[in-house]
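One protein chain omitted, others in place.
This part shows chain A:
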Amino acid sequence: MASDALRSQVAAKWQEAFGRLNKNEQGIAGLMAFSKAWNLALALLHPRKLDEPKEPADIDTIKTAFTVINAGRRLPFLLETFLEELQKHYYLVQMDVEEYMSRFEETEDPDFVRKLVLRLVAWFKHWAPMSELGTTIYSAYTLSFQTHLFSIVPPSFARGFKVLIASTLATSNSSTATSDSAIETDDLNAPIWQAFETLGLIDRYETIIATIGYEFIEQHVLEACTGEWSRPMLVELRDWMSDKVVPWMVLIYARGAANADEARVMLQGVGSRFDFHINKTLCDLRTREIFDIIIDFPESSGALYDLRDCLQRVDQRPALVKALRQANRKRLLHPGADTKLILSQYVATIKCLRLIDPPGVLLFKVADPIRRYLRDRPDTIRCIVANLVGDDSDSPDSLLDDTLDPSGTGGVGGSGTGGNNGQLLVNPATLVDDYSDPNWDPEPIDAGPEFRANKPGDVLSTLVSIYDSQDLFVKELQVLLAQRLLSIPISSSDQTSNAEIVEKIEKERRNVEILKLRFGEAALGVCEVMLRDMTDSRRIDAHIQGVQENVVHPTIISQHFWPALESSSLSMPGQFSALQQTYSTAFNTFKPDKRLKFLPHLGTITLHLELEDRDLEVTVPPLEAAFIELFAEKNTWSLEQLMEGVGGVDRGSALKALLTWIDHGVVEECVDEEREGLFRLVEVVKEKGEDEGAGGLARQGVAAQVQAQEAGGAGVQPAASAQQQQAEQMRVYWKFIEGMLTNLGGLPIDRIQSMLRFAPGYDQTVEQLSLFLEAARREGVVVCREGVWKLNK
């Protein structure tokens, strides 16, 4: 049982509470008044169903009631009771939420989500206490309502919300795009956004909203810019953004802005984030496309400018380098790609990356694998040089033209040897850092330690610098020039083609002049001599023809100034020999202290054949002419006899020469049994069809042999390529190697190299030596065991 003390304490408490509620009213009148006020307040705040109308209440009565409650210090309890009531009735809201969401889940129609949101707002407003009751109760209510709401929404709501927002963005009104209208709220979607705001959804789902924005931007960028390289897109994208995205953003991020300026300030942070996202998306896109952009250059320069601008905002340079290197490795640097193609892509890469990054750091990083790969290709030099002199007709823009392109000057101070062109054609070796240059910039931060700034506008020197020395280029250049010059005839019967010849020679001279500026006067002095030989030959020939007509028009060359021409033991039979003799004599009369030595396997001969039933005029190489001359002596020859008759040529070229005549229908292979392997002259063409099968057969047989020979690599070229020359050179040193291996037994390659250095004129690198030894090993003359080379005995 309770003690007395407890009893008195309870009594005291009760008295105190009673006094507080009853105030100083008589009896329990105060208590009654309080009770009335309490009931009134509760009835007012009671959460009802939506269709249940609120009880009409007089604002004054309510106010009085609340004052009464407040006076009794029961306001907190009232609030508590109200929130409890709220919780108890929240099942009503939950039912709605579940109904709408299940319908959304069935149809995926964001409209249900929209309806739900609006309905939730209706609930919210319906239950909200009057604003006259003070902010405390209102904010407590809001918080409580939102907390309950967030606790009951199903997981699919986030998804639905996302779809809904995306739909608001898609229908976003673009007509009110100017910044003045930024605070106008007559947007179609304004109500829904206000609903979101009321329900506190914006703050809760801010990440989702931002994601929607990013995704929207991404999608648009990809749609608008993929493959669209011809013009810069960044400006258009920004316009689009202020048209489409900014009004939408205003609703979210600048809600409650009083005027345009305020809105702008509020949008600043989020706006620059979105702008950054545009840059990043575009940058990623272009990075993915970079290889094809480079292929399309210069049509794709717009995309490159975009990329340049983007890279300044977004730090994607390493990604770009990586992507391009990967694409190059996958699509360019494989055996299937033509060297010419790789070169042109490399040149395009140089130009493109210069646009993006003038200091050349990107280029340096990307170019490295290409350069290493090109160095390993045997025909790189030949391709570069061919490109240099505009050898191939299908690429009109040769490197030489690039070299002369004044737009590429870049203001490089040069030695100025050749007037205007001197500036761009400076020998790269002279380009050292100028420490007194006031415009000097430090190297970019992502430049590696081995980065060397390439001066802009100097594609050619970049190409030349693939190799350590330019000697190789000069040599190849000479070989190529020799080939081209030898193919130009010295004179011709009619005037127009004579002019053409002069023009051709002049063109070569022009090329040489330009190249001289780059490679130096000394390096191309030899080419100068070759050119002069051409003009001298023309002069000499004109003089000799003036004295006595001769069908021979030789190009007379100074042997030490031309690349090593392939030697041949061909000697021209019959009337050709006589013709040569006549010309030599005439030459001797003109230049008494000089003699001529014909290189009979070079040049071309135009022949007129008179056969019994037909005449034929053909232009053929000398070997062919020699063969047909032999056929003039005797009608039937075997291949061996023919080869012997012209003083020994290799079988491949002999077959090829014969094939020419078989093609012309002048010679055919005998089909008779006893004369197998013989060829005979066709004086009279047989009736069609009679012997066609056999003739065709013969042709096929010879053609097959020719192909077999060619597969062996016996192409006929007037001038041996630099590579062949090098092999020739190495052969001289083979004697030394053989000697030292005989005397000293096995030797490692370094020893061989260091001993060879004592040999006069030896200038090969260890790599070249090892290539040579490798070739020798394949031929079986040496063996290599554990790095030691031995003679194979």
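Everything that follows uses one rule, which is that a residue touches a chain if its C-beta (ideal position, glycine included) is under 8 Å from a C-beta of that chain, and two chains touch if they have at least 3 such contacts; residues count from 1.
In the analysis below, contacts and distances are computed from a predicted model.
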Chain not present in the shown complex, as UniProt names it (candidates "TRAPP II complex TRAPPC10 C-terminal domain-containing protein", "Anaphase-promoting complex subunit 11", "Translation initiation factor eIF2B subunit epsilon" or "Trafficking protein particle complex subunit 2-like protein"): "Anaphase-promoting complex subunit 11"
Touching residue (missing chain; options A:I356, A:L681 or A:V782): A:L681
From A:I62, A:V502, A:L611 or A:M740, residue that would touch the chain that is not displayed: A:L611
Selected residue (touches chain absent from view) among A:N387, A:T555, A:S653 or A:Q753: A:T555
Chain not shown, touching residues in chain A: 486, 489-490, 492-493, 525, 528-529, 532, 536, 551-561, 565, 575-576, 579-580, 583, 585, 587-589, 591-600, 602-612, 617, 622, 625, 628-629, 631-632, 681, 683, 718
